[in-house]
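Okay, so here's the structure we're looking at.
Heads up, one of the protein chains got dropped from this complex, but the rest are sitting where they should.
Let's turn to subunit A:
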């Protein structure tokens, strides 16, 4: 056996580990395939490494996935574009494995390589790969082939082009629904490369077949094709061929197909132009907004803003707005929730008058919705409302909604509303906030759930940042410090946490005069957990405080704690003392 020079030893190990029993080592070697290739040189990479990889493709999916990915960027290591074709065989095999993510990655890499290959190389090497895969015995190969046509087609000669179109047509009629699905979902990409003349004939007939497939799962992928094809066709062709299909789809028996239409419909509006939109697409969309199936209404409601943006305000007010009104009292909370998350976007489209007259009542009713998600979605978009109608109109309804959410029995809802408080504060302004919301913020500090108390402490810090230390000195600090006498140690701990968060915002003076004494006092607490948290807080305060204060007040307290009977208190006290020393030395 050849002995390897010392500097080459690591790379020799890397190569050997391509076949190690440990998957992590194999994976590592594959990830560094480019290093191996450079060590071997371009010629040996082509003649040895690539064939080696082609033969050793029965590995774990994880390794195959990494190999598929690496090979996609391997052109420089095999000697440039003129040799790119040597990479096709291993990727061809990888695109036949049964694990979808490996196949997808292999197809992606094939496309990436194919896109760089020269035209005659495509004809000589790439197209044969596509044809082999498309006629593969197992469906996995045929599925993969569908994603390669758009790369192969532009470089093909005319007879080859005809053949490729025919093959694609066959794939769309494959026995296996998986293959038909792959063909349907890649049709848009392929169609974009096909000449206009064939587009209107062959591709459209393929598309028609797919739209009539008896498998729902195929038809709903054809819906996606509608928008893609629609953009490729001339408007009049789009109206003639695509429009009837999408209108049909919007009344499909299967709710999943209608759901897809609801999601895609707005994309088609531009392709068909304003008149057909008004005459056909708006009625179709209105039907979807009133669909029997809640899932369809959810999808449709979620697109209401996007759809309205394409329409003229009159059309939106005349046709869409009545539906929106209905949806705001829909029986499904998810529909209302979807509506609530987008409805604010309609305000700029409708203009101020229509918004106040029509949208505001809907908005207010959603704000009083019995489900917290709906209310939260409205509140989270508050900045958009504010721009249109101003806060005065809102505040009356807003406040009860916020208060109710703040006291919701699900802590996640309470958490969500706390996270919006700083946003609300900045929108509403100090005056409004002081009156109504200040008390709430304090109340959360004594919540039963830790996450809420934690968020409440954080919230106070953000409010202090928003309104400044002076305001905080008046409206936050006294109330917070008062709570340090709470009989329950967990609540006292929250206060300590709040202090450590507030201190940096408040600055050295206030920290020294107001906050520090409270912390020092707490070091006499009877609960060890409080004491070691005092140590932690003191450690965090040290950088803010003056050296003299640290020496006079903080250190003696920590020294005392470091002699505490409790081991944890001693530990954290010592940690804090060390930190003090380090800061001293560095300054």
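Simple rule for what comes next: a residue touches a chain if its C-beta (ideal position, glycine included) is under 8 Å from a C-beta of that chain, and two chains touch if they have at least 3 such contacts; residues count from 1.
The definition used in the following text is that contacts and distances are computed from a predicted model.
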- Name the absent chain as its UniProt record does, using one of the following: "GPI transamidase component PIG-S", "Auxin-responsive protein", "Proteasome subunit beta" or "Serine/threonine-protein phosphatase 2A 55 kDa regulatory subunit B". "Serine/threonine-protein phosphatase 2A 55 kDa regulatory subunit B"
- Message: Can you tell me which of A:89, A:128 or A:177 touches the chain that was removed from the display?
- Response: A:177
- Item | Among A:43, A:195, A:383 or A:470, the residue in touch with the chain that has been omitted | A:43
- Item | Contact footprint on subunit A, counting only the chain that is left out | 1-5, 7-22, 24-25, 28, 31-32, 35, 38-45, 48-49, 52, 55-56, 58, 96-98, 100, 138-140, 176-178, 181, 214-217, 252-256, 292-295
